[in-house]
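Yeah, one chain of the complex is gone here, protein chain that is, but the others are all in their spots.
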Amino acid sequence: MTAVTGIAGQPSGALLSQYRAVRAHSQALVQPLSAEDCAIQSMPDASPVKWHLAHTSWFFESLILGEDSSFAPFDSRFGYLFNSYYEALGPRHPRPRRGLITRPSLEEVMAYRRHVDAAMDSLIGRGRESIASRVRLGLHHEQQHQELIITDIKHAFFCNPLLPAYRRQPPAPQTARALDWIDHPGGVADIGHAGNDFAFDNEMPRHKRLLQPFRIATTPVSNGEYRAFIEDGGYRRPEFWLSDGWALVQSEGWDAPLYWLSDSDGCRSVFTLSGAVRLDPHAPVEHVSFFEAAAFAHWAGKRLPTEFEWEVLAQRFGPGEVWEWTRSSYDPYPGFTPFAGAAGEYNGKFMVGQLVLRGASSATPPGHARITYRNFFPPSARWQFSGIRLAEDL
Amino acid sequence: MTAVTGIAGQPSGALLSQYRAVRAHSQALVQPLSAEDCAIQSMPDASPVKWHLAHTSWFFESLILGEDSSFAPFDSRFGYLFNSYYEALGPRHPRPRRGLITRPSLEEVMAYRRHVDAAMDSLIGRGRESIASRVRLGLHHEQQHQELIITDIKHAFFCNPLLPAYRRQPPAPQTARALDWIDHPGGVADIGHAGNDFAFDNEMPRHKRLLQPFRIATTPVSNGEYRAFIEDGGYRRPEFWLSDGWALVQSEGWDAPLYWLSDSDGCRSVFTLSGAVRLDPHAPVEHVSFFEAAAFAHWAGKRLPTEFEWEVLAQRFGPGEVWEWTRSSYDPYPGFTPFAGAAGEYNGKFMVGQLVLRGASSATPPGHARITYRNFFPPSARWQFSGIRLAEDL
Amino acid sequence: MTAVTGIAGQPSGALLSQYRAVRAHSQALVQPLSAEDCAIQSMPDASPVKWHLAHTSWFFESLILGEDSSFAPFDSRFGYLFNSYYEALGPRHPRPRRGLITRPSLEEVMAYRRHVDAAMDSLIGRGRESIASRVRLGLHHEQQHQELIITDIKHAFFCNPLLPAYRRQPPAPQTARALDWIDHPGGVADIGHAGNDFAFDNEMPRHKRLLQPFRIATTPVSNGEYRAFIEDGGYRRPEFWLSDGWALVQSEGWDAPLYWLSDSDGCRSVFTLSGAVRLDPHAPVEHVSFFEAAAFAHWAGKRLPTEFEWEVLAQRFGPGEVWEWTRSSYDPYPGFTPFAGAAGEYNGKFMVGQLVLRGASSATPPGHARITYRNFFPPSARWQFSGIRLAEDL
Partner (left out) sequence: MTAVTGIAGQPSGALLSQYRAVRAHSQALVQPLSAEDCAIQSMPDASPVKWHLAHTSWFFESLILGEDSSFAPFDSRFGYLFNSYYEALGPRHPRPRRGLITRPSLEEVMAYRRHVDAAMDSLIGRGRESIASRVRLGLHHEQQHQELIITDIKHAFFCNPLLPAYRRQPPAPQTARALDWIDHPGGVADIGHAGNDFAFDNEMPRHKRLLQPFRIATTPVSNGEYRAFIEDGGYRRPEFWLSDGWALVQSEGWDAPLYWLSDSDGCRSVFTLSGAVRLDPHAPVEHVSFFEAAAFAHWAGKRLPTEFEWEVLAQRFGPGEVWEWTRSSYDPYPGFTPFAGAAGEYNGKFMVGQLVLRGASSATPPGHARITYRNFFPPSARWQFSGIRLAEDL
């Protein structure tokens, strides 16, 4: 992960450039896709690409433009279609049925984006300070959906027996890296976001945590290391697994990370955004659930780091290749206060039954993530670019 | 239903014209639809329009072209994607996941159709008698899918809160028709198809049935008549219902036919291929399940006809507005012999748990149906254009 | 099956003896069972033995004693607990939760039976002709539940890894019987019950059917014959199966009849009412679904008989060892009229989605079945004592 630049505290000219850049990036992501590709939903957890494009526009419309009485919504029926989960903003189309919306067409959704962009351009141009923080929220929100566009189309393509590719160029081969460790003596540490830069409410308030001495690996677990776990019977030996994880291994027939393909010569190829390719043993393992991450760590005689351990050393090991499961449940920080208004539903209401992931992945837009960023998914989720970093007590 | 013309016993020139006409009709049906519309699957029972277009081509490819050693398949992977249920023709993509196939695109599927058409044109042109009956089967098969294209896109559009229309022109209003009856004295009747014209294997062999005296209504039940059933508590009174039907009324919350809309002023509008329109009280009720048809008949003090009663009088009352549920389970005729080869899976293996519907509907291609035609669906199915004709004992 | 004697048209003294005999037989069946055994329900299709004992008493209470104003019900809350499916007789405890009723205890249910018996004794003794037919219905009803007591406890015991036995003595070994055939020339036959003896409404009215020439086997299919089907890949070859049956084979992992056990030396033992025993190759195969029966017949190059073919020759081949699946859907006879009153829900409302079985089994109480008797179950049901008799066209 590069130094934190991103979308924060700019004057309005800078904010406008930022707005345009983020919005343009969403559309650039869609270039390789047909209208058909953009319409489908491969599972309830995923959404159609077209829906992401529309929802992110609806977000600006509902949270910012809606309070401008001169603004005319593009289509008054879109609120029902493209509200994701905001109870305060009215009823909505059931999530598992997002893939049934062939109308509006992709073309109409692009027109919707232009309609919103024109109004936002004008509004930001007027330089009203009161909206700046909401614009930044909307842009960070759109960046999150940029990553979801990638994860969701990857899953959708994987559901097609033809295994189509999103991009032509194959992943670059990686070089072997030795596993090394960084030690930490423990003690009181500052955790969470501070300052005027943008951050989500769930990263705040900055507060103190008491850590025990520990150490953390300098690199994420590689495909080759994970293969050794598989070859040692990792998916057949319950002693490594949390109880719910072992139940899933059995009910779902898991025997490798999501997207690993069974070749006649063993598990050596993998489905990627470039289609099926040979598995790179030196690349970080991706698309594992928390259960698999924890089982691997158990097998390796280590453990996963807590999100606090991760945060205090992240500057030193430099994350950003994969989202890294931590051993921390997604609980509120002490003194947590949700964003005001409807945006209060953004994060807080999901704080149960999920695990924190830290870092960023190859699918994360540049400048989006932070050291204090808290990503979160249920422990069974595998379609994100999620991997493993080991830790242990000292 | 007009006199039986259709696809049957032609010389090769006629067969070729027929082939071209049927194939062209499929494509004409798709004109109002976008590629996005053609890609989606709204429920496991329905299929994407694109899938229907490809599957019908695969049918010609697999059952006819495949035996010509000079024929090169368009894409060897399409057999897996577009085989519907023929165990003898290899493994296939799971039915509930047909809506996830964005590639091949609609455009590629159209190219696939052209590839198959060119080969079929050439083959039919060579005038080989041995393939004529299979060509006719393939065309009747395609006509069945033409009806499914209509029923399936109607269902898909109904799942979209915007309720898009497939066509512009609204349904023509119908005039009131008095209920009249045709009597039959009973006795031995000839049932089933005979002669050289095309018929499906399930309509044969022609055989004798002994009927009891009965009478049958001259018109199908209308929306207005069905509304009276609803207003008399039809969906709240178990005494009219078969046990499994009553269970569905409760678990699914059925209170009207599929596609009837709840207006503020009561159930007076209905979703059609032309979008939402006022309910026409004189038009035949459509989109009822067998359970609803049987409950209505019970409430009316009548019963549904058997498929044999229906067949012996159909010439006189002239069916064709809606598929009409009969009180006959879909059992094999005495001496039933499936088609030879893979086509033997066409009908016979579905002969359990379904009910026979007779007639044809507004969605049936002209010339497709016959008096002896046996359509069949599970008793809970409602997305077909299925209605009710009453009968009673004399 | 022995000659039809059973419960029919007796004077009141005879009726009283019959009442006492049938009621006593239910209690005799329970002798080998503990109160715990009698309380459990192993699946929604089955019921606890205690429930059968109470429900059959409730049947007399509701349909006969209830109209006697001097009769005081044993417990006014029992109607809710022990009504099976009679909508006309009020709401009821959900069927899948019958196994959660530990109170009333078995002892209390026995007291309930005595309370009903005392009132029935007195009522029958008064010789009122008007109740005689309902008493007979109640006794035939109780006999049906006597068979269900056996089938349901067998299933419950099979769910216990200890495989407890209901009775001590093992089944008697059977002798090999050669397969022979009885021919029938076809023509018009009388079908259904006539006369004053008791019969269920679904066996009536007696009417004429036109049959094609056919022949039927003199013996049911044996375990040994069925094993040959298994060994020939019967459960791995879709070509023998109806489509829904093949789906079940795969989803349920069926590879043998219910209750066949996998021994280290192949499928050679079977769970019976006497516990696990060696499979008797000469005994009729039992506990197959309609799907398995039809697949076996297909494999054998034969077919199942229709219920009408079965009925016209049953006197000659002498059924009674197992219930025999027919190729007839459970449809109403022409002119079918349900019993009057609440008893009208006894049979008619189940006439869809089921197949007719004819004959009787080792679990059927003596004197209960008739040549015209129509048993019925869904095509997937296997926990009844259901077997196979072959037929073919001539």
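Labels for the chains are A, B and C, by order of writing; each one numbers its residues from 1.
Quick note on the criterion: a contact is a pair of C-beta atoms (placed from the backbone, for glycine too) under 8 Å apart; a residue touches a chain by one contact, two chains touch by 3 or more.
Remember, predicted model here, so these are calculated numbers, not experimental data.
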Inset, instruction - Would you mind listing the shown chains in contact with the chain that isn't displayed? - result: A, C
Inset, instruction - Have a look at A:67, A:183, A:232 or A:393 and name the one touching the chain we're not showing. - result: A:393
Legend entry - Touch with the omitted chain, as defined above, among C:106, C:150, C:242 or C:295: C:106
Inset, instruction - Against the chain that's been left off, what residues of chain A make contact? List them. - result: 85, 87-88, 188, 207-212, 238-239, 241-246, 290-291, 294, 306, 327-332, 334-335, 349-353, 355, 379, 393
Inset, instruction - Kindly note down the residues of chain C that lie in touch with the hidden chain. - result: 34-40, 42, 77, 80-81, 93, 97, 99-106, 156, 159-162, 164
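The rule we apply is simple: only the chains that are shown with their structure count from here on.
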Inset, instruction - Please work out the Cα centroid separation of chain B and chain C, and write it as a whole number of Å. - result: 37
Inset, instruction - Find every residue in chain A that makes contact with two or more other chains and list them. - result: none
